[in-house]
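My structure is below; once you've seen it, I'll send some questions.
For this depiction, one protein chain was excluded, whereas all remaining protein chains were kept in their positions.
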Amino acid sequence: MAGLDKRVNSYQEALAGLTDGMTVLAGGFGLCGIPENLINEIRRRGTRELTVVSNNCGIDHFGLGVLLEERQIRKMIASYVGENILFEQQLLSGELEVELTPQGTLAEKLRAGGAGIPAFYTATGYGTPVAEGKEVRSFNGRPHILEASITGDFAIVKGWKADHFGNVVYRHTAQNFNPMMASAGRITVVEVEEIVEPGELDPAQIHTPGIYVDRIIKGAFEKRIEKRTVSI
Amino acid sequence: MAGLDKRVNSYQEALAGLTDGMTVLAGGFGLCGIPENLINEIRRRGTRELTVVSNNCGIDHFGLGVLLEERQIRKMIASYVGENILFEQQLLSGELEVELTPQGTLAEKLRAGGAGIPAFYTATGYGTPVAEGKEVRSFNGRPHILEASITGDFAIVKGWKADHFGNVVYRHTAQNFNPMMASAGRITVVEVEEIVEPGELDPAQIHTPGIYVDRIIKGAFEKRIEKRTVSI
Amino acid sequence: MALSREQMAQRVARELKDGYYVNLGIGIPTLVANYVPAGIQVMLQSENGLLGMGAFPHEDEVDADLINAGKQTVTSVPGASIFSSAESFAMIRGGHVDLTVLGAFEVDVEGNIASWMIPGKMVKGMGGAMDLVAGADNIIVTMTHASKDGESKLLSRCMLPLTGSGCIRKVLTDLAYLEIENGAFILRERAPGVSVAEIVEKTAGKLVVPEYVPEMAF
Partner (left out) sequence: MALSREQMAQRVARELKDGYYVNLGIGIPTLVANYVPAGIQVMLQSENGLLGMGAFPHEDEVDADLINAGKQTVTSVPGASIFSSAESFAMIRGGHVDLTVLGAFEVDVEGNIASWMIPGKMVKGMGGAMDLVAGADNIIVTMTHASKDGESKLLSRCMLPLTGSGCIRKVLTDLAYLEIENGAFILRERAPGVSVAEIVEKTAGKLVVPEYVPEMAF
């Protein structure tokens, strides 16, 4: 595999180098746009003591929920974890550490991590438990808190299409946190539904440029729906 | 014109409300992707004492250069102004105030302005004249400086296509600073080559969502080339 | 009589203005979409990255890749745009959303809001609520005026951990529409058939009652 060709042949290869205690950034919102197969591969590898950064933590028996079952997660940084009974149990038993972070602050911390911005000020969370221990400073007469960026050892990302160079496009709202995770991983692994030849994707319409991506793999996805809601 | 339909019929209407002393954010890099007709309309209006934020300041007799000729700019915030003789004269004569800002810091200040981040830390410019008077703080053992965001009274932006709601796509590298300017203007005016019906642009491929845009107008563009360079 | 959930949504919908970009929270706020007044056009923002949220899909349109912030399958309207979570909260934090409607456990006379955490019970997380209340100028909180046990949710000072500090100016409950000004709730409208006395009784925080408090009409 030469130079800019990021394709790997197996999920084992996709996560080569992932070891106990690492920080893993996982894309997705609810069950939408989650890297299902990469999550399953982490389970298969049995990697433990992980810090996982993701907006949610899957549900019982699916998505990141499977890593809770195997007690592979030591710390979770997320904005909403309410869909998961195991989560609650492990939190109450002290097995799991949780850092709840406002959704927009979480997205911005990750974008900042990828963009070389170590910290930024935001009004979000001022005067709430989120602000505890954080520096407060006023800008334009309004108090803001200082938030630090987040980066990870690995980012696991779900794309729709990618070319060999790792240029990725996402489908509909399956985009969500994926681009920020991709930019903030030291090693960024993207699983996609389709790999196309370089030149097939419109250069002006790439969501994640290949420079952020280290490995890509084509997978098959269940795409489970969390709340199927229809009009009659 | 109702609700979400941002189309206006004339350049006069496009810049209605622009008055002396305002801050104008102008998209473009060199002469690529500049809002040529909106700049000309500012000239026609004779608005003075403007603070203009733009990566460059056009060239003599084209782009923002025309506003220098008419002495309409009081202060310029830019990263590179080397293409413009008038600029030099007005700077040396004290008519023009200039705040030179590293290109990436400028882009980030504008993105932050649009995104409600009042300030951020960056290593760019530490130990240089850019850092003068700015707070220095170390993160991960490396000194960074605190940079404040930028917003403007008006943003003038050049797009390729837009729909009635002001969803914009840019063509090739004519994107450059335009999306950040669009997000950071209190009133954002976009001139485009083509206006299409809502639904014609792929929702997942919008560069500037309509929420940032207040007025759109279709224009005709010269698109002057600054350095025509060809292979033989 | 206390307003129904639908009437609450209907009343909130009267605050919509032509051309508004609106973020609707989960629950009653979601219902507001059903009562957009005739002749005005609004665009719904869903903080997972969708501007131009449409109706729920028909069975054959259901797409796992197109959901709203409540994780429900949705559709997008013509002229929608879809983007990353960072871009979505750039819009929200940057003050580009014209109106935000969300639920709460408690609101107080200083405009503080508590909506995400009940210590001792399970902590589910704040999701996007803290960003929404910090980013918007124009917020309407919808909630019942009192708990099922009759405890007021309009307080002198929120008891629960805050979602945001000093950011709420408008509250619609099942009994009344109130504005928060100078450290007090101002009673602006009451639900049809609900007496001022009942509202006074169920409001724990300082309440200012103007001479004339109109009844809402539906």
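Each chain gets a letter, A, B and C, in the order it is written, and its residues are counted from 1.
Quick note on the criterion: a contact is a pair of C-beta atoms (placed from the backbone, for glycine too) under 8 Å apart; a residue touches a chain by one contact, two chains touch by 3 or more.
Values in this document were obtained by computation on a predicted structure and should not be read as measured data.
*Asks:* Omitted chain: which shown chains does it touch?
*Replies:* Output: missing chain touches A, B.
*Asks:* In the full complex, which of B:Gly46, B:Gly82 or B:Gly133 touches the chain missing from this view?
*Replies:* That would be B:Gly82, which touches the missing chain.
*Asks:* Going by the contact rule already stated, which one of B:Thr23, B:Asn37 or B:Asn55 would touch the omitted chain in the full complex?
*Replies:* B:Asn55
*Asks:* Have a look at B:Ala174, B:Ile187, B:Ala204 or B:Ile217 and name the one touching the chain we're not showing.
*Replies:* The single option touching the absent chain is B:Ala174.
*Asks:* Under the stated touch rule, tell me which residues of subunit B contact the chain that is not displayed.
*Replies:* Per the touch rule, subunit B residues meeting the hidden chain are 29-33, 55, 78-83, 88, 91, 98, 100, 102-108, 110-111, 122-130, 160, 171-180, 207, 223-231.
*Asks:* Even though one chain is hidden, which residues of subunit A still touch it in the full complex?
*Replies:* Looking at subunit A, the ones touching the missing chain are residues 2-5, 111, 113-117, 163-165, 167, 183, 197-199, 203-204, 206, 209-212.
Going forward, only the chains that are shown with their structure count from here on.
*Asks:* For subunit A versus subunit C, what separation do you get between their C-alpha means, in angstrom?
*Replies:* A distance of 29 Å separates the two centres.
*Asks:* Where the centres are mean C-alpha positions, what is the separation of subunit B from subunit C, in Å?
*Replies:* 35
*Asks:* In angstrom, rounded to a whole number, how far apart do the mean CA points of subunit A and subunit B lie?
*Replies:* So the centre of subunit A lies 32 Å away from the centre of subunit B.
*Asks:* Give me the residue numbers in subunit A that touch at least two other chains, ranges are fine.
*Replies:* Those would be 108, 122-123, 171-172, 175, 207.
*Asks:* Which residues belonging to subunit C are in contact with no fewer than two other chains?
*Replies:* If we look for residues of subunit C contacting two or more partner chains, we find 76, 82-83, 89, 92-93, 135.
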